[in-house]
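Every protein chain but one is kept in place in this view of the complex.
Moving on, here comes chain A:
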Amino acid sequence: MMRRYIAKRIAQAVGVLWAAYTLSFFILVLLPGDPVTAMAGQGMDSAPVDPARLEALRAEYGFDQPAPLQYLEYLGRALTGDLGDSVATGRPVTQLITEALPQTLLLTASALTLALLFGGALAMAATYSERRWVRQFLLSLPPLGVSVPTFWIGLMLVQFFSFRNAWFPAFGNDGVKGLVLPAVTLAVPTGAQIALVLAKSLSTTLDEPYIATAKAKGAGRVHVHLRHALRNAALPALTVAGLLVGALMANAVVIETVFSRNGLGRVTQAAVAAQDIPVVQGVVVYGALVFVVVNLLVDLVYPLLDPRIVLAPTRPQAVAA
């Protein structure tokens, strides 16, 4: 049962990657706007280029062939791990991205950890408190957190913690200290969403009969909250955390620009500005890859927390047929 579940999830993940590649290919290559002119000009505003050079470039990148043929050729190369070369720098796309990715992943992972810790703590405190105003105050924070532009939070933190009080560096990648502000910035919207979901599922779980049973048997409030309620209520929050990783990584790209950090953000910015199509496509595919891998992990951890997940999906179908 377990093996079939895992195999199915992995097959789905591979399918999603293929489709992400295809979709980005069609957006980038088939939308109006001639990629070759842009490549030759290396940017948006530049003088017209010699037509012979355009033809040469077209042939080099295979853009003179019909779209389906181009697609098959590119897909074939992508399957062997070759996402093409950057037009602006001439370096292989995979190399460019894998160099920049660790910094971004470090930032994303730190932000996710902070978001889980603080979002979780907020939801716990809000549902644990018996005072109405404390509860309402705490529950009013997450909607605020998701409404504020992330890059603006970053700038405000820099303004306060770097310029007014020189506690943390405003720019760059140096060590743990340089990681604090961007990670906190990124954690705000994610933590807010996790808090929203967890608070909701905690309050429904706390109304379940088994909680009343536990209380009736003399378990303390803290014990009931942590051992009985949280274990069940954490599952939806876990799913949401997995789904948020994509947005978190995309936001990291913006936040890296705010804090002038090295990472995927700088690569992406440069690629979009130069209309460097292979690199942009690479970024999209790697973004989908991270998302797919994280959610695969969540799916694999899930049955350990809740064995019903593996058993359930195949049953209803059998009954329905």
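Assume a residue touches a chain if its C-beta (ideal position, glycine included) is under 8 Å from a C-beta of that chain, and two chains touch if they have at least 3 such contacts; residues count from 1.
The definition used in the following text is that contacts and distances are computed from a predicted model.
Looking only at the UniProt record of the hidden chain, which name from "Thiolase C-terminal domain-containing protein", "NADH-quinone oxidoreductase subunit J", "ABC transporter permease" or "Tryptophan synthase beta chain" is the right one?
"ABC transporter permease"
In the full complex, which of A:Leu105, A:Val254 or A:Val298 touches the chain missing from this view?
Of all options in A:Leu105, A:Val254 or A:Val298, contact with the hidden chain holds for A:Val254.
Looking at the whole complex, which of A:Met2, A:Ala19, A:Leu72 or A:Val134 touches the chain that is not displayed?
A:Ala19
For chain A, which residues reach the chain that was dropped from this view?
Spelled out for chain A, the touching residues are 16, 19-20, 23-24, 27-28, 31-33, 35, 44, 143-144, 146-152, 155-156, 158-159, 163, 246-247, 249-251, 253-254, 257-258, 268-269, 271-272, 275-277, 280-281, 283-284, 287-288, 291-292, 295.
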